[in-house]
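Only one protein chain is missing from this complex, and each of the others stays in its spot.
Take a look at chain A:
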């Protein structure tokens, strides 16, 4: 029977090729636009570390007072060096790290090669275990090396490829900005997207960082931050690097790992008390105010998903809705035109259920056709998202089997949903009436 419905469907669709094409194209374009924008949206709104995202927290402390938060401005999304060091000393979280981005010059050992710029982060030993960085060779430096301001470095597998042709480089030395560092580990292509620990400085979708070095070493060598520095007030600061790090300028990112709700509550209290202590010490002159956001809340707070991605997703869904309404109209026209045929089939004994099956089959064929067109257009869309989004974000939209499957399913499901009303109408055709009017 199904083969018969299949033949009926093909014949019916071929009878009005233009109408059929129109339906298939409408579904295909509608689904493709939604899928393309969804692919981008899914990529930028992804959770980069799902298994730990509710245990990693970024604190903020009100260092400039309530006036600085007037006019909708918020607290700085980083800490001052002073506060970050105080929190690190107290070690109230299971793991914690201060982080700042650096940009250095790498001078190759090979005299003939030109020096080149690399970027990375200064961080503490906990950084790697907190953020589950996978290692290809070696591992992180240890806390003792943090304390001794060791000249060690963890490099990316990409840099390892470039400098050491991918061989185990642990124990080798590289020269950054006129200083030697011993390689202790090579991270294995690690680049969480978005790069949650740096979204306060960047859009979070850049190429993987090349190196990581101990924060304490970076400060010793007076390596400047390559990220944002936020200052406030007219007090000014003392000159030089020392004056800078002891100023009220915020530039140090800080993350704490708190395993459960109890630890989180305790850490909140700890931060509030810390701010209150600063009041007592005469540094702050306002009611203590702190925030503690987990990774997911932090990405939301930092607006990592560009508004453009959201607007385009919503618009594409609106677009798909119009396409579906259009399809309903066309199918209604197509099915009702065959009221006579339906009347004959019903009169010859076909049940409503059989009419349903027949037309669902026909709609499914349109859906599959729309899906195929949709996959083609989604492919074109993914190639051309560069027109709409910045390169960093556009390249996240990749067509993979998951997306192709989703496109097909989406096309089929939405076509069947659109076909529901026209089929219902078709199944209600009164055979007697049809036969009589002829």
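The rule we apply is simple: contacts are C-beta pairs under 8 Å (C-beta built on N, C-alpha and C of every residue); 3 or more make two chains touch, one makes a residue touch a chain; residues count from 1.
Criterion: contacts and distances are computed from a predicted model.
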UniProt name of the unshown chain, from "ABC transporter permease", "ATP synthase subunit a", "Nitrite reductase (NADH) small subunit" or "Metal-dependent hydrolase"?
"ABC transporter permease"
With respect to the chain omitted from the figure, which of A:4, A:116 or A:433 is a touching residue?
A:116
Of A:337, A:352 or A:398, which residue touches the hidden chain?
A:337
Of the residues A:166, A:233 or A:379, which one touches the chain left out of the display?
A:233
Candidates A:216, A:278 or A:312 - the one touching the absent chain
A:312
Since one chain isn't shown, list which residues of chain A touch it in the complete complex.
19, 22, 26, 29-30, 33, 67, 70-71, 103, 105, 107, 114-117, 177-178, 222, 224, 231-241, 243-244, 306-308, 310-312, 315-316, 318-319, 321-323, 325-326, 328-330, 332-334, 336-337, 387-390, 421, 425, 437-438
